[in-house]
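Note sheet for the following structure.
Removed: one protein chain of the complex. Kept in place: all other protein chains.
Chain lettering (A and B) follows the sequence in which the chains are written, and residue indices restart at 1 in each chain.
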Amino acid sequence: MKKRPFGGSFLTALTFIFLYLPIIVLIVFSFNSTKSRTVWSGFTLDWYRELFSDSTFLSSLEITLLVSVLASFIAAVIGTFAAIGFFNMKKNWRSPLLAVNNIPVINADIITGVSLSLLFVSAGAVLGFDLGFGTLLIAHISFNIPYVILSVMPKLYQLDRNLFEAAQDLGCTWFQTIYKVIIPEIMPGIINGLLIAFTMSVDDFVISYFTAGSSVQTMSMTIYSMTRRRISPEINAISTLLFAVVLVLLIIVNIREARQEKAAEKKEKLLKGN
Amino acid sequence: MKKAITVVVSAALILCLFAGCGGKSEGPKKVLNVYNWGEYIDKDLLEQFEEETGIKVNYKNYESNEQMYSVLKQGGVSYDVVIPSDYMVARMIDEDMLEPLNLDNIPSYSLINDKLKNPVYDPENKYSIPYMWGTVGIIYDPAKVGEVTSWGALFDKANAGQILMFDNSRDAMGIALKYLGHSPNTTDEAELNEAFELLKQQKSILQGYVMDQIFEKLESGEAAIGPYYAGDYLTMLENNPSLKFCIPEEGTNIFVDAMCILKGAQNKENAEAFINFMNSTEVSAKNSEFIGYTSPNVEVRDVLELSEDAKAVMYPSDEVLSKCEAFTNLPQKTLDYYDSIWIKLKS
Partner (left out) sequence: MSSAVNESLSALSSRHRKQAFAYPYVLWMALFVVIPIVLVAVYAFTSVGGGFTLSNFYNMPEYTAVFGRSLWLAFVATVVCLIVGYPVALAISRTNPRTQRILMLMLMLPMWINFLLRTYAWMSLLENTGLINRALGALGVFDLINSIGLARSASPSQYVPIDHFQLINTGGAVVLGMVYNYLPFMILPIHSVIIKIDHSVIEAAQDLGASRGIVFRKVIFPLSISGVISGITMVFVPSVSTFVISKLLGGGTNMLLGDLIEMQFLGSAYNPHLGSAISLIMMAIVIICMGVMNKFGEGEEQAVVM
């Protein structure tokens, strides 16, 4: 391989410093013994203790996890079947439907949030329900499904055209073919979509802000309301914990992938050896 | 391996669904939804209320009367108790947003200062019970901006970059109008425009528009001067003893925040119990000490454990009170005008 240009590596290093510096500052000051976020006065775990006794935060964490898991799974199911459906449509039906599907992805999330809010409030006034967990869940599912579809469609295109018929020739019923042949083949796309959807749900603030109403709150909403008042280093504690969790997850993923690659390499060597 | 994963995942999903359902279809649990200003209650009191009555309080915050109004108007929310300011109570009564109170369920009403009963904004005292009252003034660090006696300090170029301003239209325009010698309740568009121009000029020397973010900024010295409520000055003083408070010579706003029940509230009795609780002497005194605002309960003044200086800020002299004016609700045309000015200003 040709040598990397020095400028490129330097810029890359700077970029990573730029990305991580604020986070490191957050983490360091989560252990600060005073409320100051800029002057260090000593080590303490007080803010973590306060965080875990903060019932608002804990319940919002619960809600976030609940909504994200439910929404991403439901979106994965609806989205996978929708993708299969779209894939089998003629182009003049598929293109416009895919365009509509892309709207939540392209649209700014404040517009998605505002539009859903108008819908829920109007429907709620007529049918007698409030904004709450239900509307929050529906909103999350709505913006998650397009990501699932965008993940699954390429996989469908990669499928062998004759796979479906071949399976049926070998004796599978129509349903068996779908569930036992097609779906496992596109599973990487489904899992990918599920993970993206989950990430989007956990990270979302704006759409939740407009659709959650008065009875539930997601973690992002709690953090936002914390920043609008007297700021407590509890926020720093949240950041540190999040960072630790994500770091551990990513390390696990990295190790797994490295192992899989090694296993694949081994397999190849064995096959080639023979 | 695959089967194990499938089982685990399915189990997790089922658990989630149960947790979700359980959360939604609660039985006849005793609940109360309270919507209040931020930094405006001693949270221990909410726990105390739950212990005494078994009612769990779902407590949410808003930043200003106007924001509360927007959220309620947008709909889809179900709060029982809200605590708006005087002029907003008047507006909500006009727009039929409040539920009449059953004063038999609120016996502590008798302890309210007579001057605060049957107020201008709620003449028959049907819809509101006062929560706290106070004055608006300038909080500042004398080491950085010198002695302050007038609203002019907020518009002074010498203090550029250190000035904070109210992030809501009534308070901001109120200050500008008072400084220019007009009434904060004027409907005269020429006067309103004059105030607007002044605020526009102020924007270039302003550090930012804030509400509760002001606590951090003044306590840490990030900013040196800003208008806010007297009670919050007392709270900030604990963390930064060098701060001072001034009621400007041009006069200022005196406000009463009152507890109301929203029309169609689902937990009306719990709400009345809460209102009664918050106004009882011991609770109101504890609350007043914590947030620094003045209790409307006449017995509280004698029970308070505060320094004389703090009491002087909390209970202004008659001379100071004579300079104070309350906000009233404005006609719709003026309200619309305020909104359009405010948007133009922030733009």
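To be clear about the criterion, a residue touches a chain if its C-beta (ideal position, glycine included) is under 8 Å from a C-beta of that chain, and two chains touch if they have at least 3 such contacts.
Here the structure is a predicted model, which means the values were calculated and not measured.
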item: Chain not shown: contacting residue from B:50, B:191, B:222 or B:325; value: B:222
item: Touch residues of chain A, complete complex, unshown partner; value: 1-2, 4-5, 7-9, 11-12, 15-16, 18-23, 25-26, 29, 37-39, 78-79, 81-89, 97-98, 100-112, 114-119, 122, 138-139, 142, 145, 147, 150-151, 153-154, 157, 164, 174, 178, 189, 192, 195-196, 199, 202-203, 205-206, 209-210, 219-220, 223-224, 227, 235, 238-239, 242-243, 246-247, 250, 253-254, 257-258
item: Residue ranges of chain B at the interface with the undisplayed chain; value: 63-64, 66-67, 69-71, 73-74, 161, 167-169, 203, 206-210, 220-223, 339-340, 342-344, 346-347
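Here is the rule we go by: only the chains that are shown with their structure count from here on.
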item: Euclidean distance of C-alpha centroids - chain A vs chain B, Å; value: 37
item: Chain B-facing residues of chain A, complex; value: 36, 38, 62, 66, 69-70, 73, 117, 120-121, 124-125, 130-135, 137, 213-215, 225, 227-231
item: Chain A-facing residues of chain B, complex; value: 12-13, 16-17, 19-20, 23-24, 33, 35, 38-39, 58, 60-61, 63, 74-79, 211-213, 215-216, 220
